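One protein chain is absent from this view; the other protein chains keep their places.
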Amino acid sequence: MARINVSIGFDRKLYRQDLMGSRAHADMLHAVGLLTADDLAAIQRGLAQIEQEISDGRFVFKDEHEDIHMNIEARLREIIGEPAGRLHTARSRNDQVALDMKLWTRDACDQIDGDLQALQRALITTAEAHADAILPGLTHLQPAQPVTFGHHLLAYVEMLGRDRGRFADCRRRLNESPLGAAALAGTPYAIDRTMTAKALGFERPMANSMDAVASRDHVQEFLAAATITGTHLSRFAEEIVLWMSNQYRFIRLSDAFTTGSSIMPQKKNPDAAELVRAKVGRLLGAFSSLTVMLKGLALTYSKDMQDDKEPAFEAMETLSLCLAATTGMVGDLTINREAMRRAAEGGFITATDLADYLVLELGLPFREAHHITGALVKRAEDLGVGLADLSDAELAAAHPRLTGAARAWLTVEGSVARRSSEGGTAPDQVRHQIARAKERFL
Amino acid sequence: MARINVSIGFDRKLYRQDLMGSRAHADMLHAVGLLTADDLAAIQRGLAQIEQEISDGRFVFKDEHEDIHMNIEARLREIIGEPAGRLHTARSRNDQVALDMKLWTRDACDQIDGDLQALQRALITTAEAHADAILPGLTHLQPAQPVTFGHHLLAYVEMLGRDRGRFADCRRRLNESPLGAAALAGTPYAIDRTMTAKALGFERPMANSMDAVASRDHVQEFLAAATITGTHLSRFAEEIVLWMSNQYRFIRLSDAFTTGSSIMPQKKNPDAAELVRAKVGRLLGAFSSLTVMLKGLALTYSKDMQDDKEPAFEAMETLSLCLAATTGMVGDLTINREAMRRAAEGGFITATDLADYLVLELGLPFREAHHITGALVKRAEDLGVGLADLSDAELAAAHPRLTGAARAWLTVEGSVARRSSEGGTAPDQVRHQIARAKERFL
Amino acid sequence: MARINVSIGFDRKLYRQDLMGSRAHADMLHAVGLLTADDLAAIQRGLAQIEQEISDGRFVFKDEHEDIHMNIEARLREIIGEPAGRLHTARSRNDQVALDMKLWTRDACDQIDGDLQALQRALITTAEAHADAILPGLTHLQPAQPVTFGHHLLAYVEMLGRDRGRFADCRRRLNESPLGAAALAGTPYAIDRTMTAKALGFERPMANSMDAVASRDHVQEFLAAATITGTHLSRFAEEIVLWMSNQYRFIRLSDAFTTGSSIMPQKKNPDAAELVRAKVGRLLGAFSSLTVMLKGLALTYSKDMQDDKEPAFEAMETLSLCLAATTGMVGDLTINREAMRRAAEGGFITATDLADYLVLELGLPFREAHHITGALVKRAEDLGVGLADLSDAELAAAHPRLTGAARAWLTVEGSVARRSSEGGTAPDQVRHQIARAKERFL
Partner (left out) sequence: MARINVSIGFDRKLYRQDLMGSRAHADMLHAVGLLTADDLAAIQRGLAQIEQEISDGRFVFKDEHEDIHMNIEARLREIIGEPAGRLHTARSRNDQVALDMKLWTRDACDQIDGDLQALQRALITTAEAHADAILPGLTHLQPAQPVTFGHHLLAYVEMLGRDRGRFADCRRRLNESPLGAAALAGTPYAIDRTMTAKALGFERPMANSMDAVASRDHVQEFLAAATITGTHLSRFAEEIVLWMSNQYRFIRLSDAFTTGSSIMPQKKNPDAAELVRAKVGRLLGAFSSLTVMLKGLALTYSKDMQDDKEPAFEAMETLSLCLAATTGMVGDLTINREAMRRAAEGGFITATDLADYLVLELGLPFREAHHITGALVKRAEDLGVGLADLSDAELAAAHPRLTGAARAWLTVEGSVARRSSEGGTAPDQVRHQIARAKERFL
C-alpha cells in the first residue's frame, strides 16, 4: 500500500508551488483577521527556512508524511510549533493539491514557450542564411516543385507559432485560483479569495468550489498541446534523418548530435533526431494516460487524480529536452547546397513552370497548358532527357507557338523566384516573411 | 487499390466547403484579371447547379473521380465545358484539400459550441430549480460535506465553459486561409490571397505555403478539445448511472433515456448515460489515430493525410450526439430530494462544521478543533449515534466550553448555508453564481 | 545531446541480462574455436566480478559510456585488459541490445505470471470463504439477479487466467534468440547460434538477422497484455470503491489499504483501489508510446528504438504494484453479509425466478411467463410491496394456476441455489468451480 500510495517521491517537485501557495494563504488569513501578525511572521519565517532547506538539499522528505503538503506541514510544526496548525484554517489538502498542480502547469507553459521561441529563433536564423538555397519540395516524398531551404524552415516556424499559441491559451484558461474551495464545498470563514488569487498571479478565483478540486482538464490540455508540438518535432526529425542519409546528404550534423561507429568513422548516425522522432509517443502516452484516469470519475476528488503528476512531469521534461535537442541541431547543421540543388533538378520538377509559361506568356487555358506539358514531360522521359533539353522542333510539335524562349522558365532558380505570391517560396518573399516572423515571434 | 484509395465515400461531406472555396477563388481570379466576366458567370452558375444537385440528392458521385474535388470538377466541365478548366488556375488540389478541411473544422467548432451552450443552459436551468436541494458531496465516493444539487451541476457548467473556450481557441487559431499555397510553393500568378481569405471569413492568409498544405494540427487540436469535453461528459454520465442506481435513487429518468426489461418493468437502465460514458474512448481513439498518422511525415502533402477525415467526422458526430443526449437527460431528470437529503445525513458529514464551530465560536486553534472533533466522531461512532445525538456531557467531556449550542451547526442545512465563500455551496452563493453563469455563457 | 542520448540512467536495469548474454556468447566463441581457454577464463572472471560490483552497488556507471553494454565492456577492459576486446567477436551492440530486452521481457512475463497467480489464489481463497454470501448481481449498475460473492470473485479468476495465458503466449513467442544476428546481416564467423540460444533458455535462434535487430513486437505484445490486465484490475477496483461507499458498505478494508481524515476518523478512503483504477491509463500510455515510436520505422535498428525501455520498465513496475495492491486488498477485506443480502432483496430481483417457475412448474411458454411476471412486478411496485408480498388473489388474477406456492421461488437463497447450470451462481456450482480453478490455476 505504501508503495502505491506515497507520492513524495515525485510530488516533491511541487515544493516551490506549495510554499508559494501557503505564503499567499497566510497573508490573506492575516488580512481578514484570521491570523495574528505574530503567527503570520512565524509562519512566513518557517516557510522561508523550509524553502532554503529544500533548495539546499538538506530537507529530509519522509514517506510517512506521504506527500509534499504533509512533509512541509510537519516540518513547519517542528520549526515554529503551534502556529503551524493555524495555517490550515479555511484550507484543505484538496484545494492545496489543485493549486500546486495549477501553478506547476502554468510554469510549465512558460518554460515550454521559451523553449519554443528559442527553436523559432534558431530556425529563423538558419532560414535567413539560406533564404535562396534550393532543394526539391516534396509531395508523397516525390519531387514536386523546387523550394528554398529558408522557406522550408519557415513552415516549421509557423507550426511552432501555433504551438506557442496553444500553450498560451492553456495558461490563460487555467489561470484562475482554486484556493478557497477548501475540501470541496467552500468554507464558512470570511476569506478573501480574490486576494490570494491576485497574490499568486491568477486572474480571479474559480467560480465553483467542486470544479476547483475535481478538474484536471488543464493538465489534459497541456498534454494535448505537448503532443501536437511533439508531432511537429517528429516531422522535422524525420526530415533531418532523411537529409542526413546517404541518398540525400543535404545536411551535416557535427559529432555533438550524431554518433559514429568505431569501424565506420565517417558514419554519422543522427541519434538525437531519431530520439526526438520517437518521443511524440511518450507525449501521446501521457495524454492517453491522463484521459483514461479521468474517464468516468465521479466528483469531486478521488485518489486516482494523484496519477496526473508523473505523466505531466515526464511529458514536460521530454518535450523540453526534445525542443532543446532540436534547437541544438538547427544551430549545428551545415547544408550542402550542391547536393540540394542537384536533387532539385531531377524529376521534371519545373513541369508546372512550363504550364505556367503557356498560360501566362502564351495565353493558353490552364487545362490545355497542363495537357501540353504532360505530353512534353512524357516525350522527354522517353528520350531520357530533361525538359530544357528538348529541341525547338520537339517544342513546336507540342504547340506551334512554343519556342526555345520557354527554356528560361525551366531553371529551378527561375521557378522559385517567380513563386512570389504571399507566403510563396521566392527568396524575396521568404526574406519578407522572415522579417514578419521576427516581429511576430521573437 | 481503389478500395483503399478512393475517398469520395466520406469526403463528399465536404461538398459545401469545396463549393464555397471554388466560388471565392473564381471571384478573385476575375478581380485580378485572370478570369473573364463570362467565364466567371459560367463557373458560378455551374457551381450553383452542382450545389443544388447535391443537396437534392441527385448528384451522382463516382469512384473513378476519387474525391469530392474531382467529382465536382468533372461535373462542372460537363455543365459549362471549357471554362471549367480555368477555375484551377493558380490553385492545386493540395490547397483545396487543406481549405475544405479547415472550413469543415471551423464549422464543427461552431456546431459544438452551440451544443455545449445548450447543455450549459439545461444545467443552469436545472441548477436554478434545485439550488438548495442537499446531497452528499463526495470525495473518494465517500461522503465528505453536504452540498447543494445546484452547486454540483454548476461545476459542470464551468468545465463546459472551458471546453467552449478550447473550441473557440481552436477556431480562432485555424482561421487563416491556405488558399494560394497552390501545390506547395506558392504561385507565379498575381493572385490576391487576402481577398479569398476575407471572402471565406478567414482573418488572413497563412504565412507559409508549405505549412499550408502540410499541416493538420488544427484537426488534432479539434480532436483534443473533443476528447477533453468527452472526459467531462463521461464523469457526468458516471454520476447519472450512480444516481439512478438502487443504492442512490437520487434521480429518475423517463423512458426516453432509459430502457427497461420485459420482465422487470420497473427497471430503468440508464442506457443513454452509459453510452455517453463509453464514447470518450472513441474520441481519444480519434486523437490517437491522427497523431500516429502525422508522426514522422516529411513535408509537404502525403496521401497519409487523407486519413484525417474519417476520425474527425466520426468524432464530431459522436461528440455532438453525446452532448445532445446529455442535454436531453438534464432536461428530463426529476430529482428525489428526500433520497438525496437522507444520504447527506450519513457519515458524520458535518464533522467539519463542528470543527469550524470550535474555531469560529470558541476561538480554538484549527488543529486543536480538528483533534477534538475527531475524538467526538469516534465516540459517536462507538455509540452508534450521530454527532448531534451526543449528550451535553459527552460534548463537555471533549472540551469544557463545548455545549449543546453546537448542535445548531450540525444540520446539513446549516452546513451548506454557512459555506457562502465565493464559489461555495450555499444556496445564496449558488444563485449568485447562476446569475453570473447566465451572463458569462448564455 | 548527452541528456537525450544517454541511456545508462535506465538501461542499467538490464545488467543481469547483459552479463548472461556475454557469458553465453563467450562460451560459444570458445566452443567453436574463436576464443582461447585462457581468454574465456579471463572474460568469465571479469564478468563475474562486474556482476558482484553492480549487485553490491559499487559499480560506477558513467554517462560517457552511454549505455549498459559499453559500461560493462569498458569495465571489463579495465579488469582483464586485452581479452575483453575478443568478447565482441561476431557480435554487435545491435544484437546485444535486442538480446537484453528479450531476456528482460521474458523475465517480466514470469514475474507478472507469479503476481497474477498470487491474486488468483487470494480471490479463490476469499471466494471459498463466501461461496454462499448473496449480493445483487448487477447489469447497468441495476439489480438484475442475486448472485453469490464467491461467484462474483471467480469471474475475475477467469479474466486473470486469460491474462496469464496472454503473458505465457508472449513469453513463448519471443523465446527465440537474436544473438548471432550481429549488426544486422549475420556474420562470417563460424558461430553456433543454437548453442547460445540453448544456453540462454531460448527455443531456437531467430530465423532472420534483420528481423532480430529491428523488431520490438514482443515488447508491444507485453504492453498490450499488461493493458488488458490493467483493464480487469480497474474494473475490480471500481467495484471495491463502490462496495466501500456509504451507499453499499458491502466490504471493509483495514487502514492498511485506506486512508482516513483527521477530522472524520471513521472515513475510509479506498486510496489503494483508486490508484489501481487509475493505473490502466499508464499501461495504455506505454503501449501507445511504443506503437507510435515503431510506426513507420525503416529497417533495421534506429535509435528511436532505445525508447522502448522506459515505457516497458515503468509498465512492468506499475502492473506488478497494482497486482500486489489488489492481492493485498482481497486478503484484507471483510465482507458485510447483512448489507449484501439486504441490497440483494431490492429491485424485484427474483422476477426472473417467478417467470422460470411459470415455465418449469406450470409449463407456460417462456414469453407468456415473462409477460405475466412483468404485470405482477408492475402491480407490486404500484402497491409498494415486494413480489412475495402479493396476495394469493393478486397472483391468481395474473394467472389462474398461479398460487402462493410460487413464493418459495422468490427468496434470494432459492434463486441462487437453482442457478446450478455449469458456471452458474449456485453455491454448490461455485464450490465445484473453485475446485476446478485450483487445479487449473494454482
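For clarity, chains are labelled A, B and C in written order, and residue numbers in each chain start from 1.
Going forward, contacts are C-beta pairs under 8 Å (C-beta built on N, C-alpha and C of every residue); 3 or more make two chains touch, one makes a residue touch a chain.
As the structure is a computational prediction, the values presented were derived from the model and not from experiment.
Visitor: May I ask you to name the displayed chains that the omitted chain touches in the full complex?
Guide: Those shown chains that the absent chain touches are A, B, C.
Visitor: Tell me which residue among C:A2, C:A129 or C:A185 touches the hidden chain in the full complex.
Guide: Reading the full complex, the residue touching the unseen chain is C:A185.
Visitor: Which residue from B:A278, B:A339 or B:A417 sits in contact with the chain not drawn here?
Guide: B:A278
Visitor: May I ask which residue of A:N5, A:S22, A:T291 or A:S421 touches the chain that does not appear here?
Guide: A:T291
Visitor: In the whole complex, not just what's shown, which of C:R75, C:R106, C:H130 or C:H152 touches the removed chain?
Guide: Of these options, the touching residue for the absent chain is C:H152.
Visitor: Which one touches the absent chain: C:N71, C:T126, C:S261 or C:S288?
Guide: The one listed residue touching the chain not shown is C:S288.
Visitor: Of A:R337, A:H371 or A:H432, which residue touches the hidden chain?
Guide: Checking each option in A:R337, A:H371 or A:H432, the one touching the absent chain turns out to be A:H371.
Visitor: Over the whole complex, note the residues of subunit C touching the chain we left out.
Guide: 82, 84-86, 88-90, 94, 137-141, 144-147, 151-152, 154-159, 162-163, 165-166, 169, 173, 180-191, 193-194, 205-215, 217-218, 220-221, 224-225, 227-228, 231-232, 234-235, 237-239, 242, 277, 280-281, 284, 287-288, 291-292, 294-303, 352-353, 356, 359-360, 365-368, 415-416, 418-426, 429, 433, 436-437
Visitor: Counting contacts across the full complex, list the positions on subunit A that touch the omitted chain.
Guide: Residue positions of subunit A that touch the missing chain: 136, 139-144, 241-242, 244-248, 262-271, 274, 288, 291-292, 295-296, 343, 346-348, 351-352, 355, 370-371, 373-374, 377-378, 381.
Visitor: Give me the subunit B residues in contact with the hidden chain, please.
Guide: 1, 3-5, 241, 256-257, 259, 269-272, 274-282, 284-286, 288-293, 302-307, 310-311, 321-322, 324-325, 328
Here is the rule we use: only the chains that are shown with their structure count from here on.
Visitor: Classify the chain contact graph as line, ring, star, complete or other.
Guide: complete
Visitor: How big is the gap, in whole Å, between where the Cα atoms of subunit A centre and where those of subunit B centre?
Guide: Result: the chain centres lie 24 Å from each other.
Visitor: Quick check: how many Å separate the C-alpha centres of subunit B and subunit C?
Guide: 34
Visitor: What are the residues of subunit B that contact at least two other chains?
Guide: In subunit B, the residues touching two or more other chains are 139-141, 144, 242, 288, 291-292, 295-296, 352.
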